[in-house]
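Apart from one protein chain that is not included, each protein chain of the complex appears where it belongs.
By written order: A, B and C. Residues from 1 in each chain.
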Amino acid sequence: MNFELSDEQVFLREAARGALGRVNTVAAAREALEGGALPDLWPTAIQAGWTGLLISEDHGGAGLGALDAMLVLAEAGRVLAGIPLLGHLPATALLDRAGFSPESLGQLADGTIRAAYVPARPGDDRDPAWTAEPASGKRRAPAPTVVRDGELATVTGHVAWVPDAPGADLLVVVGVDEDGTPVAVAVGERADGVRVEATTAYDATRSLGHVTFDGAQGRALELDDEGLRSAWFLAQGLLAAEGLGAVEEALERSVTYAKERFTFGRAIGSYQAVKHALTEVLRRQENTRSLLYYAGWAYDDAPGEFPLAASALRVAAGGALDFAARELISVHGGIGATWEHDAPLWFRRAQLSRRLLGGTAESADRVAGELLTSAAGTPA
Amino acid sequence: MNFELSDEQVFLREAARGALGRVNTVAAAREALEGGALPDLWPTAIQAGWTGLLISEDHGGAGLGALDAMLVLAEAGRVLAGIPLLGHLPATALLDRAGFSPESLGQLADGTIRAAYVPARPGDDRDPAWTAEPASGKRRAPAPTVVRDGELATVTGHVAWVPDAPGADLLVVVGVDEDGTPVAVAVGERADGVRVEATTAYDATRSLGHVTFDGAQGRALELDDEGLRSAWFLAQGLLAAEGLGAVEEALERSVTYAKERFTFGRAIGSYQAVKHALTEVLRRQENTRSLLYYAGWAYDDAPGEFPLAASALRVAAGGALDFAARELISVHGGIGATWEHDAPLWFRRAQLSRRLLGGTAESADRVAGELLTSAAGTPA
Amino acid sequence: MDLNDTPDQAAYREHVRGWLQQNRQHAPDTRGRGDEEAAVEAHRGWQRRLAEAGFVGVTWPAEHGGQGRGPLEQVIVNQEIARAGVPGILDTIGVGMLGPTLIAHGSDEQKQRYLGPMLHADEVWCQLFSEPAAGSDLAGIQARAKREDDGGWRISGQKVWTTNAQFAAYGLLLARTDPDVSKHRGLTMFVVPMDGEGVTIRPLRQISGEPEFNEVFFDDVRLEPGSEVGAVNGGWGVALTTLMFERLTIGAGSEGLGYSGERFARAIASDPVAAADPEVRQRLGALATELLALRFTGYRLLTALSRGQIPGPEAGLGKVTAVNAAIEAGDLIADVIGPEALDSDSEWSYLISFLPGLKSAGGTEEILRNTVGERVLGLPPEPRLDKGIPFSELRAKERQEVGA
Partner (left out) sequence: MDLNDTPDQAAYREHVRGWLQQNRQHAPDTRGRGDEEAAVEAHRGWQRRLAEAGFVGVTWPAEHGGQGRGPLEQVIVNQEIARAGVPGILDTIGVGMLGPTLIAHGSDEQKQRYLGPMLHADEVWCQLFSEPAAGSDLAGIQARAKREDDGGWRISGQKVWTTNAQFAAYGLLLARTDPDVSKHRGLTMFVVPMDGEGVTIRPLRQISGEPEFNEVFFDDVRLEPGSEVGAVNGGWGVALTTLMFERLTIGAGSEGLGYSGERFARAIASDPVAAADPEVRQRLGALATELLALRFTGYRLLTALSRGQIPGPEAGLGKVTAVNAAIEAGDLIADVIGPEALDSDSEWSYLISFLPGLKSAGGTEEILRNTVGERVLGLPPEPRLDKGIPFSELRAKERQEVGA
């Protein structure tokens, strides 16, 4: 057993931290709320090789695993950096797995082409239907419909709140054919019948798009059910990884302030109310980290457990970041809740993140569903 | 506006506390766990006039209201006393409201006859069917069926975990006729086809019975829908009132110990972890008390709100007692979790109480249902 | 238990309702967000009109321009104003807290000069207590007041979380007049003209971007002799009076924040899938229970007030209940609606952004729980390292520890 990062992974993480440290992404996050432009970090991603992280070496990528990708996203999350990897990485994983055209894969790997994953949530033990993100409300939307004609496929449907869709060159959308069987289709952003309405909500660093396909044509990818499912859970894991990084930074900032700020003659970190809350952040952070390792391991070594692992990771990360962000504000007192302070940027990140891609509540439901399905086959 | 107890109500409460103080009910609660007999507090109830609390003065009762009844039960709950009023009071409220035979009402009022309410849960906004307590599991059981023949009624069905059913002389059961319309029927304990299986679980002070009617004959009560519904919510309120009393006593004991017990050179009550938890008990206690007043007021003055009020009261009381009982143990450290200590008796009371009569979760669902029903008729 | 009016109260309610019906066309529309200055002027005029009708300072003694009525009558006015759908008064802080403080501790001259214009909103007031380093520990105030030869004063320092400072005529300011005694003992309360030279007001935006509060800077601001309220170095006692009135305002007005189970239920009811979901219902039921408890705790409090009782610090637990239930509600609604609930146009986005700041406004939950634990439950206090130490030494010690 060796359940720790390899030296290469530690290096990858440190390199990511270094590369992202050169831009003040936190200040940019605030300015973007008032209409400022976000720094373009795609060149950084290209230079660091993150664009090809999940593309095999044969196709010009780094051929790394989900864990490596999550480590990079954790560093992005730590400084609230907006890099469109949450959309690109699951899309490239699908394309690589499907053996998409080598030329395109090469361009995706080197970042000349940027892809975005237009997700569908796999069915579960209660309802086998694949569904899409609705614009609003508790009822999930039907996944886009796909009509196949050999390699060609025609897609019709609507998916809301798609991460990193605006500006992507290639959309990898998961829909269902007339039998309800899931199919992934690669659709060029400029294809007829594709509309991406750029939007954002609450956290200006998070680029989102409402994507509409109106008989748009693309290329169907040859993928089995497990491959299609894994993209959804990979996206869950990547989003969660961003959360873990944000928690780490929030905890560091909270601890620093708790040592410096005095009230009633003592540093506030000496009071149990503060101290116990910050150890709770630590507890959640370390639990999240363990689940991140689990998900990273399962992606490669136990794909049957990956849905469980990634969903649990998402639940832990979502809760941890919400808790850590509120605590970051609370430790700072009133000033922590003002526009000029950085703490609200973590709060915004926390609130939006846990509502994306089905929301963390959906992930908790999935954890239960996976366990209940296994349990149904096991004597009590 | 006058939203406080009247002098008479304060007197009723003090008298109840005095009457119940004469027996060591807490010690008896522990002994009963090992098979000891519980003190018979029915004579105390008779002497204090509690048996006729909800029977009108014309029929020999005290003609008091739900609030008065809840105040008495709070005092019973404070000392974990097992008095079969939780069964008797809703039953007598139904009988009195239905204008049951004056002679019987007189005997019920003076305690010569003891009644028990065999409850059915009224339908709600999601499912209009009346249902009964199942022996086990999440699916609710069908309410007993009633076939009416004028005043006579034949009852068939099963209701599990009925408070105070064992030893009751008269069972007031709520069932449904062939149309699903609710009907209350008074059935003598000795009637053919009646079986009461005495049971108990976890809290030996709580007498419970699994009640089976197999074509048992009794007298149908003339009651409207609201009357029948109110019995269910009255039982909820009474159970919650017991909880409030138990919380008060648990808080007092916790505070006393937190002042006396020292660790690291300070009384443990000076540490924020203990202090903040105990103020949380206080907060919940006072919230519960406010809702108890609300429910008491609504029973008489705003019956349309009584389901909401009693359900909210039950939610608050169930949560408060669980929290207070765990805190009572926790403040006492390891010793608080031993058999010889009194704290576990509060814990047992808390765990069983919040699973009876549909459970507190059902009450929370009902609060939501009542509000959602009102909201549906109001513009957003 | 009786939630009905007495005959007297019913008559008073009738009177208020009738007046509002006749005068509501003069009420300003507060919903639009246009020109702030014009909105303030309109609101000022509305308070003046209410004051002339006797509906401002209902509980103030008649000799100071009030009505000398009980707290239930004040509630009746509030309820009827809410029912009529018109705004309340502009200067709730002055009329609710600062005026009563002046009545209790001010000189006759001060009462004469300030109370009337306050009631009529001719002069709006603000409260200048909190500082960046004196929030939870209010007695840690660093703003300095130095006496001049003529008995006047010079003020320097910074205040924060000041509501209405941007249009206030006067502020009630707590400043340190003697740093060489222990921290509660060297404070004095002052009346400060907000247009004085050296006063700078800067809006402080909250998470939502809205400027809910201000920072106020005092740079060697001159006060005339007689500006002190109460005794020199007796400011802590004066401040406690203000805080008691603040507690009354918060406790009795817990629904004033606009958080109610009914409101949140309406948001859920509009989504039939959510309204039938057991998990959503469970959460709604739990938070609505808290908010119902808050409402009826408010009625208990009002009953106590109407009997002349002063509520203890436990009244502050109502804020804890309100804020935490509203956080749960915001969470639930955002879970149901999804990212759209966070869109800047959504009322829920504003609610969600507002709550973290509200959590520490008027004292953090932790400080409140300490106070309630000690003063209501009688639990022993934490060891205090700052007792009896001159304020100046205390500051030096802190700087040293952080440096170490």
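Remarks
Operating definition for what follows: a residue touches a chain if its C-beta (ideal position, glycine included) is under 8 Å from a C-beta of that chain, and two chains touch if they have at least 3 such contacts.
For clarity, every value in this text was computed on a predicted model and none was experimentally measured.
Within the full complex, the chain left out of the display contacts the shown chains A, B, C. Shown as candidates are A:28, A:231, A:291 or A:356; the residue that touches the absent chain is A:291. Touching the missing chain, out of A:269, A:307 or A:358, is residue A:269. For chain A, the residues in touch with the chain missing from this view are 1-4, 67, 126, 251, 255, 258-259, 266-267, 269-272, 274-276, 278-280, 282-283, 286-291, 293-294, 296-297, 301, 308-309, 311-312, 315-316, 319, 361, 363-369, 371-372, 374-376, 378, 380. Taking the complete complex into account, residues 277-282, 383, 385 of chain C touch the chain not shown. Within the complete assembly, residues 33, 133-139, 161, 201-202, 208, 259-260, 262-267, 271, 273-274, 326, 329-330, 333-340, 344, 347-348, 351-352, 355-356, 359, 361 of chain B touch the chain that is not shown.
Keep in mind that, in the parts below, only the chains that are shown with their structure count from here on.
When each chain is reduced to the average of its Cα atoms, B sits farthest from chain A.
Inter-chain contacts peak for the pair B-C.
Distance between chain centres (mean CA atoms), chain A to chain C: 42 Å. In chain B, 271-272, 276 are the positions where the chain touches two or more neighbouring chains simultaneously. Multi-chain contact residues of chain C (touching two or more other chains) are listed as 280, 366, 369, 382.
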